[in-house]
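To start, the structure itself, in structure tokens.
A selection of the complex's chains, in situ.
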Amino acid sequence: MHIGMIGLGKMGGNMRERLRRGGVEVTGYDSNPEVTDVATVKELVAALPTPRTVWVMVPAGQITDSVIASLSDELSEGDLIIDGGNSRFTDDERHAQELTAKGLRFLDCGVSGGVWGLENGYGLMVGGSDKDVAELMPVFDALRPEGEREDSFVHVGAVGAGHYAKMVHNGIEYGLMQAYAEGYELLERKDIIKDVPGTFKAWQKGTVVRSWLLDLLVNALEENPDLAGVAPWVEDSGEGRWTVEEAIAEAVPMPAITASLFARFASRDTDSPQLKMVSALRHQFGGHAVKKA
Amino acid sequence: MHIGMIGLGKMGGNMRERLRRGGVEVTGYDSNPEVTDVATVKELVAALPTPRTVWVMVPAGQITDSVIASLSDELSEGDLIIDGGNSRFTDDERHAQELTAKGLRFLDCGVSGGVWGLENGYGLMVGGSDKDVAELMPVFDALRPEGEREDSFVHVGAVGAGHYAKMVHNGIEYGLMQAYAEGYELLERKDIIKDVPGTFKAWQKGTVVRSWLLDLLVNALEENPDLAGVAPWVEDSGEGRWTVEEAIAEAVPMPAITASLFARFASRDTDSPQLKMVSALRHQFGGHAVKKA
């Protein structure tokens, strides 16, 4: 098996390495000359056996759109593109339509595992046709952890379903992180708790809340017991927002995951109009003093 | 009718004035010599006809406890204390028990209206016996707005019920303020909205969301269209917390009011451990950069 990979950043670079270790030949392209295997996408395409498979692993949205568009110009009928980035599932449906019109095939694959995936393997959620998925199984098997395939790989449905599952996975991830973090703050605030890092550490084996995220939380506190120097400022990426958008579209109540997203928004809303307004209203009716900015 | 009033701050002072305008004689005591009518509580008690009525209008908690305790030492069997502050309903039950043991009577009264009450009249929610409430009706009638009594006065139940209703009133108030404030922020953020103060102003007549709080919001924006100099920092008082505590005790889902309380907590949680933890976790699994404090 020999595939191309476009995008060799934190995720793509590690995945190339894991694929190679697993016996899959990979020709990688990245605009960064220090990591790329070839100088151009044209060269990448020329290096691959036909029908070609190219894994696209670049930021979702316009960059993925433009990479898929220009890549598809270089490919030939029957070639296959797989988008392993964090695209919105609606983008997949659009990409599939465009590529089908050109005689190309398309798969979408949600990839979870972060920077630990090189070592541990990645969890994979794939959308596309049975035939295309079957063809790519050696690639998926090399990327995922060893052990039973169904513990780390799923063919979720047609094109778009893989990224949909990954989107929900990330929505859940938001909720899990927020739950641990809320508990962390309460333990931090309570005077009778004398060993917060030790408490989380002691939850790693035996308790109901043990998880990989808990292990990472323990790591974080071992490296930095007070999280000194870390700003209370949290970014969010598309998946959290899309998960809530889909909750709205499907009329699914999703209070915990949405709360997690809003906590991130609020973290960056440092001159919050809504809080200023509540303060101003309290002053209006009750004469309560407003804190000055 | 001639009553005593202890506590002549923003609320008590205005209430003394409104009572006098309404034909109720009031002897007021406050530790602030500039506003008090008498030098001591003993003098206050001496000035009142028997059976005496004393309205206590001081901050909830220890101050109300100590004022009621020392006042009760000066009063005689059959006298009546009414707590018009923002006491927790459970304090009322305790106060009633203590006073009954001394042969004194007790009413609790939730008072709403803020600094506008002098002019507009106050909304009143009373807990206690029918007989005691009936005896105090001239006082309540003077405090409340003109018009139908049942539009601004209610005898909610036995002792404690008045403050319970006021507690819920304040919980609702939290939710109303938060709802307007969230909408305000969205309008502020949206580029196509060219007149935020004008939009709120235009909601004052005719719309479904018209209210007195909306009128105050319009006032606030007229005085300060950008809320310049107002910090995004909001205090909370006991009632909001007690409302959520009661929701928990009664197993009532209360997501909007609780969200309003938590938004205030978060406004003051400026070095939030939970947000730092979520940021640290994102770094742990994804290698995402942490913003430095």
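Some points to look at:
Letters are used for the chains, namely A and B, taken in the order the chains are written, and counting of residues starts over at 1 for each.
The rule is short, and it goes like this: a contact is a pair of C-beta atoms (placed from the backbone, for glycine too) under 8 Å apart; a residue touches a chain by one contact, two chains touch by 3 or more.
This structure is a prediction, so every number in the text was calculated from the model and none was measured.
Taken as a whole, the complex in this structure file is built from 4 copies of one protein sequence, with 2 shown in place.
One rule holds for everything that comes next: only the chains that are shown with their structure count from here on.
Interface of subunit A with subunit B (complex): residues 10, 114-116, 177-178, 180-182, 184-185, 188-189, 213, 216-217, 219-220, 224, 227-235, 255, 263-264, 266-267, 269-288, 290-293.
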